[in-house]
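After this line comes chain A, so read on.
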Amino acid sequence: MISPRMATGMQEKQYTPSLLNFFIYNPKFGPREGEEEKKILFYHPSDVEKNEKIRNVGLCEAIVQFTRTFCPSKPAKSLHTQKNRQFFFEPEENFWIVMVVRNPMVEKPNKEGKPPTIEYQEEEILDTVYGAVLQQCYSMYKLFNGTFARAMEAGGVELLTQKLEKFFYRYLQTLHLQSCDLLDVFGGISFFPLDKMTYLKIQSFVNRVEESLSLIKYTAFLYNDQLIWSGLEQDDMRILYKYLTTSLFPRHSEPELAGRDSPLRPEVAGNLLHYGRFLTGPSNLKDPEAKFRFPKIFVNTDDSYEELHLIVYKAMSAAVCFMISASEELGREFCEQLDGLVGPQLTLLASDICEQYNINRRVSGPDKEPQFKFIYFNHMNLAEKSTIHMRKTASVSLTSVHPDLMKILGDIHADFVRVDEDEEIIVKAMTDYWVVGKKSDQRELYVILNQKNANLIEVNEEVKRLCATQCIVTRHLNGYTQTLYLALIVSLLWNAII
Partner candidate 1 sequence: MAADVHNKAVPWETANGSLAPVERLRQDRCDSPTPGLVEGTEPGAGQDSHMFVHAQSFEDLTADGDDTRAEAAGSENTSRLGEPADEGAQGLPSEEEQVEEKESHPGSRAKEEDVTSEAWRRHRKHVFVLSEAGKPIYSRYGTEEALSSTMGVMMALVSFVEAEKNIIRSIHADGYKVVFLRKSPLVLVGVAQTLQSERDLSRELHYIYYQIISLLTLTQLNHIFQHKQNYDLRRLLAGSEHLTDNLLKLLDRDPGLLLSAVTCLPLSSSVRDVISSSLQAAKAKNLVFSILLAGSHLVTLVRKKDQYLHHMDLHLLFNLVGSSSSFREGEGWTPICLPKFNTAGFFHAHISYLEPGTDLCLILVSTDREDFFNLSDCKHRFLERLRRRTAYQALQEALKNPSYSVSQVGIPELRHFLYKSKSSGLYTSPEFPVPYQSEEEQERIMELYQYLHSRIHHPTRPLRFIYCCGESENLLAWVTSGFELYLCFSPLGTKALAVSAINKLLKWIRKEEDRLFILSPQTY
Partner candidate 2 sequence: MSARRASALREDSSSSSDEKQFLQRCPSTNEYFDIAFKVMLLGDSAVGKTCFLVQFKDGAFLAGNFIATVGIDFRNKVVTVDNLKVKLQIWDTAGQERFRSVTHAYYRDAQALLLLYDITSKSSFDNIRAWLTEIHEYAQKDVVIMLLGNKSDMVHERVIKQEEGQKLAREYGVPFMETSAKTGVNVELAFLAVAKELKQRVSQQPNEPKFQIHEYIESQKQKSGCCGFM
């Protein structure tokens, strides 16, 4: 749990933020004294002594109640203490999820015999980031389990606690609190840039499949872990996208890696040869023992409350999600039919996309470290793009900038959230990096510039110039809203200059 990182002098030990507690309670479940334990539906770590659990839940209840003195409708969202931060979230009425994160700390050794001095770094954790992580925990639970209330209806507290236990036991191990940042706040979707022709090809592919296999209710198409097409509601797609890109895809990434850079175009003779395979359900159709069970997901929980089979099928770097009502029985026959239909087409499509992608890359010139890096997010379509994050996987988010700069981005974002108007903030950090943040018309753009000696005007000019070179990148269709999102970035950058 603790990941010591050696700092200078081989003496001080630096500890990153870590999860101390995670619990879910409902104050209505044990209203009488002596029954407090009944309020607790889930508690991590489970081996915590009962009275301590009750005490910690009690504190949260007290904090929430106390803040209602000042605003009955907006109770506490976080508690800051010297050693940790606690985040409160009430996703459904009276159901509270609490996440306790220990502040990062430095352990300084003392003279022989004395215990080391511990210094807590109280200003390092950003509320917006971890508040969003907590909400994401619930969304992920809901995607695979439905709401708390439905579980209560179906099987009472017993079923709910079982579900919580089963889900969070595994899920919490995948939380990597030390590498959370602004992208967790946005929870956006990265779209694959595409020319219009290829985009239309994909669209017609989806239409054809949905026509042939009428059981399919929703389809989503991704390439290179980036979304191209989705029939789901935005919020459902957002969390499904998170699951696919941080959990499912990384677990199945190896075979395609080769195909990515050498678009080997297979000789397609009938449907003999293709690279298609199931990422959920049967791992090998030829296997007589193969199981045809697919994970279930819950979407549209606010209104129609649909339970669906999630079929993820992948060929090279292209992946398609097919969602089918959970009430349908899916067996070998269906899977073979789907494999036969989708496999060859998807293989073809994947290499088309790859080819197109490489052409575009050649046009825009070889990859070289640019003088600036940016994050872009559009609240309307959840589109997100980052040149700061080299690769975002379940375990690590590799960023190419210093963590303090990432936190400055977070600070600027927090400032944007507080004021409901368009704003621009330009700061110069002590390390002389310039950071530009701009909020305009539901879009946010953050640029980090490594131009130490520039002044405010020069920063503006630099952003303008860099922006112009980025404009060479051909027009890419955004599959989701069919807008030219890079053009948007460009226009935003232009606005920033004036």
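Keep this in mind: contacts are C-beta pairs under 8 Å (C-beta built on N, C-alpha and C of every residue); 3 or more make two chains touch, one makes a residue touch a chain; residues count from 1.
On the choice of candidates, all candidates are chains of the complex that A comes from, given by their letters.
Everything quoted here is computed from the prediction, not taken from an experiment.
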{"item": "Which of 1 or 2 touches chain A - same complex, any copy", "value": "1"}
{"item": "Contact footprint of candidate 1 on chain A as seen in their complex", "value": "55, 59, 62-63, 66-67, 69-71, 74-84, 119-124, 127, 404, 407-408, 411, 415, 418-419, 421-430, 432, 453, 455-457, 460, 498"}
